[in-house]
Structure formats: C-alpha cells, structure tokens
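Take a look at the structure set out below.
All protein chains of the complex are present and in place, except for one that has been dropped.
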Amino acid sequence: MVLVEVRWHGRGGQGIVTVSRILAQAALLDGKYAQSFPEFGPERRGAPVTGYTRISDEPILIHSQIYNPNIVVVVDPTLIGKVDVIRGLSPKGLVVAHASRGPDELKKILGVSDVSVYTVDAMKIALEVLGRPIYNTAMLGALLKAYPLVTMDSLVKVIRERFPGAVGEKNVAAIKRAYEEAIGVE
Amino acid sequence: MVIFMAKVMGLTGNEAIAYAVKQCNVDVVAAYPITPQTVMVEVISEYIYNGEMDAEFICVESEHSAMSACIGASLAGARVFTGTASQGLALMHEMLYIASGLRCPIVMGVANRALSAPLNIHGDHSDMMGSRDCGWIQIYAENVQEAYDWTIQAFKIAEDPRVLLPVSVNIDGFILSHCVENVFVLEDDVVARFLPPRKPLITIDPTNPITVGAMCLPDYYFEVKFQQFQTLNESLKVIREVTKEYESLSGRKYDVLEAYAMEDAEAAILCIGSTAGTAKEVAKGLRREGKKVGVVKLWVYRPFPQEDLIKALGDVKALAVLDRAFSFGAPFNALCSDVISTLYKYRKDIRVFNCVYGLGGRDITPMEIRGIFEETLEIADTGRLKEYVRFIGVRE
Partner (left out) sequence: MSETGRKMGWKELPIGGYLLEPGSSMKYKTGDWRAFRPIIDQKKCVNCLLCWIYCPDGAIIRLEKNVDVNYDYCKGCGICANECPVKCISMVEEKW
C-alpha cells in the first residue's frame, strides 16, 4: 500500500485523537508504518477539531500536516455545512460520514462527484450497543467497510487492549455493527 | 553483527523519551510540567508510581529548581533526567551553565517550543537556540524513533569519563512530542548491557569532602572554562563511538549528521529536527525528476560538526539553511551563522542563503520546501544569490 492519508473531523471531547491513534496502532500490528497526530491547537470541548493518520508500507518521512487527504472521516454530523470537510480531498477520494441520511443525499450536499461517499448512523449504534452517545469507535467500522485500511483483527486487538473488559467488547460490537450497516456510493 | 530482536510500539515523542528513560534505569528525575513536554514527565511519574521504575521523582516549584535539583543529584553520583520546553528552559537558563560548568552528565528532553511574547505553545527552536552556547551537547531528533534512540545514547555519551557533560535531546514540540509513530524498542536487558549503572569519577560525599562550585578568580577561571570548551569539542569522537556501539545492537545507524542523496548533489537543504524528514521526502520526488538535490540533517548541533559538514556538502554549489528561530539583529540566524562560519574556516565557496520558517508552530509544507529546492537549484545554476535571508510564508 502506498501512503494513505486520513483526516478526521469531530469536536473536542469526541475522541478524535483516540480514534486516530487506534487506527495507527492497528496499522502497526498489520506490520505497516503509521503516524497519528492532532491538529495542534487549544483543544476545547465542543470546538471543531481535526486529527490526522498516515499509513504506509514504507517508513513515513514527511512531518507536515495533511493537505490532500485520501480519506476524510466525519465523526460529528453537525459539522457538515459548518466546516469545509472536503477541503483538499484528493480526486477519487473517500468520505466516510456519521449521518442518519444516505450517501446519495450526502454526496449532493457536499457537491462532489469524483468521490466515494459512505454513511452510517453511528449515534443509533452507539446508543443501542454502548448505551451512551460515544460514536467515535463505530466510525472505525464504517471506515473499514469503505476501505480496508487495516485488518479487522488488528483493530479489534487494539480496541481490546485500549479498553479492557466489557467496555472493549461493546466497542468491538459497535465497530462490527457499523461495518455491517455502513452503506456507500461510488 | 548481532541484531537483537526488537518489538515495535506506537508511541508519541514524549512517550518514547519516557520509555527510554525507564529503560535507562535513571535514579532521579526532577521536573516541572510544561506544554508540550507535559506527557513526557507525566508518563515517567506514572512509571515510578506503578513501581516500573525505581527512581526518585522530585516535584519542584519551577524549572530553575528542577535543574538545581538535577545538578545536586548528579553531583551525588545519580543518573539524572529532566524535561522541559520554552519558558521552562528559559527559566533554567542560568542553571544550564552551572550543570555544564560542574560537568554534570544530566540528560534533558526538550520538546522545542516558541518563546513568549506573544504567548505561543507550538513548536519552534527559539528555546534551545537561545541556550545554544550553554555548554551542553545538543541533539535534534527527526522522528519519534530517533527521540527514543538518542535518549538512550545520550546517557552513554554524557557519562563517558572523557565527556561528563549534560546532553539535551530535542524533539519538535507537538510535531514529534504529540505524534504517534512506529518505534522499534530494545529489550530492557539490551539497554542495561549497553548502559551499565553510572560510575562517577568524583562525587560529593560527606565522608570524603570536596568543594564544588567554589569561587574561581581571574587567575584560574579561564583555564577551567577552556577545559570545558575543549571537552565539548572533543566529545564528537565519543558521540561517534557511542553511535557505532548502538548500531551494533539496534541495527540503526546514527552519526553526528546525516547526508541524504548528497553524493552528486548540486543543491541542498540543511536543517535540523522533523523538517529534515519532509525535506528528504521532497528531495526523493525531485530526484525522480532528475534534479540533483540532497539534504543534510544535523543530529548534533553542539558541538558543531564542522569537518563532517564540509565532507557531507561535497561539491554542492548552493545551499539553503533552514532556521526555525530568529537571532534578532544578527546577520544570519543561528544555524546558518554556524554553517557560514564553517564554510569560511574551510575556505569552501558555496552560495548560501538562510530561510527562516515555521515560527510559533507554523507548518512547513512540502510545496514550500520544493520551492526552496527550486530556488537553490537556480542559484546553483546561475551562481547568483537574490537574498541572503528569506522568511518562508510570512505575510506582508
């Protein structure tokens, strides 16, 4: 795999840094090279925040921010329309969004054509599986459905290590359900 | 060559340094938390609390006190670590000179950050460049792996009886301190064999009293400082020896500097820290286009590796030196001044221009670096310099 660059959009407190790091750690288990870093700023709860993940088969030399991501993951649905989530998205790129509406509709809202769009109702999954409105990990499942960036095995392993016990199992269940339920259009 | 099995971990720069410190069997850590170093000492304090690390953590009321406590512990024979950044390093300033003057082999992790005013918590090199003449060995890491590797090597270098000087391991604030990357870590026993417990030559000991830090008048001060000056300059030899030994057990090659694609380069960028990685990536692309460009990255900034630099530059015609800090009022900024002084000393005629970039955490993009390379190539071609100092991306 050549270098893949992912940009995460969410709000302070939604676990953007955590989810970006989990993805990087899973890539590491797959024997790949990875970088995970936040958009450095005074992180405040509720304010729009950005996280970045780079994954590659080769050692990653670059240390600048990501300007032309291959993949954008929108964790917080309320950001669409407020933040330019597709800024710099590379041609034939991919958007994975938390949304109750379908990918066709989102594609129209975003005004994109040469981009694949996937959506999943992560809030519904989080409430039903975790019993709490924490939907960052579910977005990892949707991401994997859209693009096999890391293996599900590695992802599950990292989740179980990061959240030992019942919490980990619930997160694994949320990821797997999001993987099943995410739908996309090319 | 025996390469020991290594495991890979995903660590931030701060975590990697903390992990190395744990493996180095440090006795005393005295530190004060400051962004972006905070996690570095937080993790160390967790290790100590959990019993994973048998060390004394001294919570101090300021960085001035942190370095003071480190000096005392180091003189008593302990292996000592501290970490800081920015204003914290500035507050330590006078104690930095005492640590080196009293020949304390302290290792300090610095998550480089801008200096106030105006207040800024992001990465640049203003803090350490402001202390560049403090007599410490100063090492800059390009990535998280290097931060880990240099921290372990730093103790070996510092404690060598031919050196006995403090070492700072610098990582770019946030860019490395908060970035998770693959880190191949050594097994604990491998580190323990590489770095046996410290054997100090002389310690402060109530049963065998000596005087440390006494007044030294004009009749002797110059000689004492000259001794320190010579020792720092000669430490390059020890640094290289340590990197060779480290390579034999890690498989990772270090030196005082890294020359990337320099063999037949006509134009080059010289820089320190994480930017070197981005520059190498851009150079790789330009090489594919047939452009003869290279990158020189200094690992060791103090003592300045003059001969190695001349060798690395080879037949380069034009060179851009990237500074991530201002030297206010100076003809060139710190790194570039040192490069130009070295070229003068060795009568090497290279067109050099200085680029100031990335102050206060401003990102340096691959496109900007490509622009610098293209300008350097043009200068190599025409032999004409347009400006001596440029400021990358600053708005009018």
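Order as written gives the chain letters A and B; numbering starts at 1 within each chain.
By our rule, a residue touches a chain if its C-beta (ideal position, glycine included) is under 8 Å from a C-beta of that chain, and two chains touch if they have at least 3 such contacts.
Everything quoted here is computed from the prediction, not taken from an experiment.
Seen in the complete assembly, the chain not on display touches B. Touching the chain that is not shown, out of B:R79, B:R103 or B:K156: B:R103 (per the contact rule at the top). The hidden chain makes contact, of the residues B:I210, B:A330, B:M367 or B:L385, with B:I210. Residues of subunit B that touch the chain left out of the display are 101-103, 164, 201-202, 209-214, 216-217, 219-221, 223-224, 226-228, 230.
As a convention for this text, only the chains that are shown with their structure count from here on.
Distance from the subunit A centre to the subunit B centre is 35 Å, each centre being the mean of its Cα atoms. Against subunit B, the residues of subunit A that register as touching in their complex are 21, 24-25, 28, 33-38, 40, 42, 59-65, 67. Interface residues of subunit B facing subunit A in the complex, by the touch rule stated above, are 8-10, 121-123, 142-143, 172, 174-176, 178-182, 274-275, 277-278, 280-281, 284, 361, 363-366.
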